[in-house]
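Apart from one protein chain that is not included, each protein chain of the complex appears where it belongs.
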């Protein structure tokens, strides 16, 4: 069985709220009302609105990247206010709280995973709104869990049929696609490090990007392919934007080139 | 009288600084120099430049959303460096620090409120600049207050004539207007939950938005009206942007539709 890690007081937030309004701030307030000593990390708030797949990719990138006992909260929630379930998951030494819509798919693949359906009523939580369960349900539960005020097992009944979506993986090639364009214009693909062994590069938009170990191996302006910090193959322009150079985006096909 | 809450160490920041420069970071530094253990929350930094009214709406949304004893700092300050007063307010179980220009109007309406004029000289604070009182006056005072190093009463003399502006309210209808367009393109109005009783919808730009309880009650792409997390009526497109669909923005008239 899964051994439950002691909470460490860290709570991360991943949402599609953007950073324009006070939605993220009130989410923080709701965590702090439950645990005034919580240390909150913003994993990201620029997930495209209601884009469960991109959120799932970011959740994947957070695995093993935070202290044991971190409580991760994901609020990308197109079904808010409907009958969709709300989950708490224990896996990879951390806790994960999110709507049951697949955003936690990468976490659900863990060897040892314990999935519960949140039961707000049993926890004495009455959502003040039907539109903002992040603030009214997820955040207060995250705070209590981070504080050690409530145990994971008390959050709700165990289930074994959480919703799953296909998380952009770490394919071995030879075919893949662009799954994310980052701030720098780098093209992150669904190909993993295995695809790179014995490869000499990637082909995107009829253009060859030679495989290198790191950006600095080539001069500014050169197109390269490399294993990036998502642990996936990406196509980049040294000191520039591959998305702009090639005029491509999410969904574009990528091919591994062997000698 | 107002019973002064013990500080809890949380300090929130609401500004019009944007997130491009180091202005927010140096504000944090100034809080931490006064109280190295402060836990800082970013309530928002995307208030349109010097827009006191929008800031006042966000202040309204923060009431009762943070732990007792939180110190809220608002730096939307078109009059910085002039003779405009600087305020500290105790209300709603929290402390509020801001220029005396109306940004705290929603807070000033509390049943029990204690308003002081900051006296930096008496506190031994000499602003290093005449352009950044957020960093030089508000932040250090917030830090000392959050740390419990100084009592609220020592911040300055009590006054009863703070500047007030009209905060977009929670009108009962039948007429209202759009007061904020959020990150999702939702149109937040100045109509409150009372306007929704016995109503069947809202009319914006000659288009009817039927009243629902939550986004998920209708299909993607449908126009709806609902009570939102601002505790106000809003017009939204499920999974889309109402602002884009209707081509409207802040100021647009809204009408409540009854049977």
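Quick notes on this one:
Order of writing sets the labels: A and B. Residues in every chain begin at 1.
Going forward, contacts are C-beta pairs under 8 Å (C-beta built on N, C-alpha and C of every residue); 3 or more make two chains touch, one makes a residue touch a chain.
Please read these numbers as outputs of a predicted model, since none were measured by experiment.
The chain omitted from view is touched by exactly one of A:25, A:44, A:78 or A:192, namely A:44. Note on the undisplayed chain: of the listed residues A:35, A:58 or A:116, the one touching it is A:58. Within the whole complex, the absent chain has one touching residue among A:66, A:96, A:138 or A:152, and that is A:66.
Of the listed positions A:8, A:150, A:203 or A:250, the one in contact with the omitted chain in the full complex is A:8. On the side of subunit B, touch with the chain left out of the figure occurs at residues 17-26, 28-30, 32-33, 36-40, 49-50, 78-82, 84, 129-132, 135. With the whole complex as reference, residues 8-10, 12, 14, 19, 39, 41-46, 58, 61-62, 65-67, 70, 180, 182-184, 213-217, 226-229, 231, 239 of subunit A touch the missing chain.
Quick note on the criterion: only the chains that are shown with their structure count from here on.
Separation between the centroids of subunit A and subunit B, computed from CA atoms only, is 30 Å.
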